[in-house]
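A selection of the complex's chains, in situ.
Each chain carries a letter (A and B) given by its place in the written order, and its residues are counted from 1.
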Amino acid sequence: MKIRPLGDRVVIKRLEAEETTKSGIVLPGAAKEKPQQAEVIAVGPGGVVNDKEIKMEVKVGDKVLFSKYAGNEVKIDSEEYIILRQDDILGVLE
Amino acid sequence: MKIRPLGDRVVIKRLEAEETTKSGIVLPGAAKEKPQQAEVIAVGPGGVVNDKEIKMEVKVGDKVLFSKYAGNEVKIDSEEYIILRQDDILGVLE
């Protein structure tokens, strides 16, 4: 069972932060208002959303940083996902 | 008796979450701010709503995820429905 996000929405799956790895990203889970790392699972079609032309800039498999409290959490097949608008994604990790 | 939603509104009927099924969607009912699963019952015509051109992307029978507190609840012929704007629908389950 899959989620097809509408408009400018993106489905992401949170990555567990590696808290002590030297070359890894350190994101203390309890910190407030901090962005978090996730993998993109599904991307909406974009297009005209609220009369604004939205072009999707992320793709499935991208590692992204997002605002902690953005979006809605949902659990499907025992897996937790977050559905948010692309605008709540801060950047792509490369 | 049926509801014909106006503009970009959609009538949905909440689906009971199967809380333990392996391949089902797990949506704890008491969880706050979590999206929920529903079936689309009726879809407004879209068109120009608040001066924005809205194209309806869901259709009757679609299983959708929506923000828990979005929309208005209404009971018709002893059945409970929710009327919300299409923008409050997060994604379609496939």
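As a working rule, a residue touches a chain if its C-beta (ideal position, glycine included) is under 8 Å from a C-beta of that chain, and two chains touch if they have at least 3 such contacts.
All of these numbers come straight from a predicted model, not from anything done at the bench.
Peer 1: Please give the number of copies in the complete assembly; 2 of them are in place here.
Peer 2: Result for the total copy count in the complex: 7.
Everything that follows uses one rule, which is that only the chains that are shown with their structure count from here on.
Peer 1: As a quick test, compute the distance in whole Å between the mean CA positions of subunit A and subunit B.
Peer 2: 22
Peer 1: Across the complex, what residues on subunit A touch subunit B?
Peer 2: These residues of subunit A touch subunit B: 1-7, 9, 11, 42, 44, 48, 50-51, 72-78, 83.
Peer 1: Once bound in the complex, which stretches of subunit B touch subunit A?
Peer 2: 22-28, 33-35, 51-53, 55, 57-58, 65, 67, 86-87, 89-94
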